[in-house]
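The complex appears here minus one protein chain, its other protein chains still in place.
Showing subunit A:
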Amino acid sequence: MGSRRLKQMQRAPPTLEEFQARKDKHQQRKDKNKRPRDDSKPEERKRGKNPKKFKKGEEEEEEAEALKELKKAEEQLPKVDLKELAAAKKTLFDDDEEEEVDEEDEELKDEFDLEQEYENDEDGEPVERPLFSDDEEGDIEDLNAANMEALSRKLDEEAQMEEEEAEAELVEGDKMQPRAEVLPTEEQEAIEAQGPPDLTAVRTRMIEIVKVLEDFKSMGAEGKSRTEYVDRLLKDICQYFGYSSFLAEKLFNLFSPAEAMEFFEANEIARPVTIRTNTLKTRRRDLAQTLVNRGVNLQPIGTWTKVGLQIFDSQVPIGATPEYLAGHYILQAASSFLPVVALDPQENERVLDMAAAPGGKTTYISALMKNTGCVFANDANKSRTKSLIANIHRLGCTNTIVCNYDAREFPKVIGGFDRILLDAPCSGTGVIGKDQSVKVSRTEKDFMQIPHLQKQLLLSAIDSVDCNSKSGGVIVYSTCSVAVEENEAVVDYALRKRPNVKLVETKLAIGKEGFVSYRGKTFHPSVKLTRRYYPHTYNVDGFFVAKFQKTGPSKFDDNQASAKEKEAAARQEAVEEGIIKDDFASFDDEDDERYIERSKKVGLLKKGINPHSKKPSASDKRKK
């Protein structure tokens, strides 16, 4: 019994003790048997051990040493546990083993009981009684008083040595461990494909693969490439989270493997419900008080906004309280505050919201302007203007004009705005938590068509702004997508097409910098000033915000082209430019030759062949 367990344990220290303690073998074995026991019962162990010694009639000194041993054993316990954990990790899904361990423990306990009974029957000496008390330290102190210092030093040394060993073993074990096959073999895959998917196994495998990818050099299995791991991981992500393989890859490429997993997991949970106080009608403190009185559990969103409240739970429907109907607040995602904060509208300005429905951002703009100036709220979809008008009226924004145009018409309809907010229609890859259908509905085509429209919208927005505006001349571009095609690429396109705008700081307290380069594409260095938001980092929807400042007029400013004409022009341009733009490098055969040569050499080296030894003649010739 327990032999298997003992094998897993560290053997060396007990043998060392053996010499030092000059103990008889029987005693040794007892100790060893005891160590793996449940460490929640150190007292019992002591009780079980001590009587036996006295039965044997051993000297007091030896008893002291035995106690020392005990103490040592206790000190070892946590380390033993670590090792057990490491061992358990190795055999995470080996049920048999675990069961065996349980049995073992039970048996050990039984043994305990026997011993205790025995002791109770045999000896009732009053001298021994203190040993049974809870006061362990006292006992040890008494017994070791004479040689305390020496003993404790020895103990310390031993403990340290053991610790080091255990650590070394742990580190080694960790590194060795994933070398065990993480990737399934072809047969395993075939078996898996037949049965229903085992999601727990898939999940574990994903975690393991991510661990390998994090430190591929030391953890990757021999003869397996990184791509194989990534492919398997993507397949698992598709299976586990239900993404289309195209979208999974696109999103995966945005992050490091571990962060990507966090992102995918964050998409499974809904973001917290948040509301925005309508400062035209009330103040946040008053609103919070009234809602608390109605049994709503809430808290400010964060320090970066003074109007947001986060709802934890509510006894009343939060979208139908008298306060809601009276327009004291609006249900609005925290991420939707960001572009308006970046836009920073001032009083008495003329502002345009190009894609306004359902009106959360428009009403926020209006509130920041205190109902002065003028806000144009445009939306291309007529049916969506209904909710836009409802929200505008409910929140009491009287400085708005709601119109229903294709936003590309804009400098033609009316231009000369101080500020424009373009919250562009997008693929919605940032709000998968809200709309799970995105996972499968988005195809490669979407990621070409949507940016195509976004680029035209952004150019229209830039052309509609008055560059001579005293306070403004600002364009804010935002999307609820995390894809680079819809964000940095569009911004970069606008910077190329309209040299009279520049990116400026968004002045937002939170957010990560935009990508300056992505998978071989290099954007304008100022793209760094844009901001990205992810569900797993800020617990807001995935979002992107860029703020432009228009510095001068351009010949496009009085562009009277309609949306149709612009679309035609954009198509024409796309055809002319083609996929390969003029920034694409030309081929240089001579240069390429050198690179090919070098990579061949590296390839040979990797295989363990000395590239020089293979072709001695060739190299000799070259030398001559």
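One rule holds for everything that comes next: contacts are C-beta pairs under 8 Å (C-beta built on N, C-alpha and C of every residue); 3 or more make two chains touch, one makes a residue touch a chain; residues count from 1.
In the analysis below, contacts and distances are computed from a predicted model.
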Protein that the absent chain corresponds to, by UniProt name, given "Dolichol-phosphate mannosyltransferase subunit 3", "Large ribosomal subunit protein mL49", "LSM complex subunit LSm2" or "60S ribosome subunit biogenesis protein NIP7": "60S ribosome subunit biogenesis protein NIP7"
Candidates A:239, A:335, A:385 or A:559 - the one touching the absent chain: A:385
Touching the absent chain when the full complex is considered, from A:279, A:404, A:436 or A:469: A:404
Residues of subunit A (touch criterion as defined above) contacting the omitted chain: 290, 319-320, 322-323, 325-328, 350, 374, 376, 382, 385-390, 392-394, 396, 398-405, 413-414
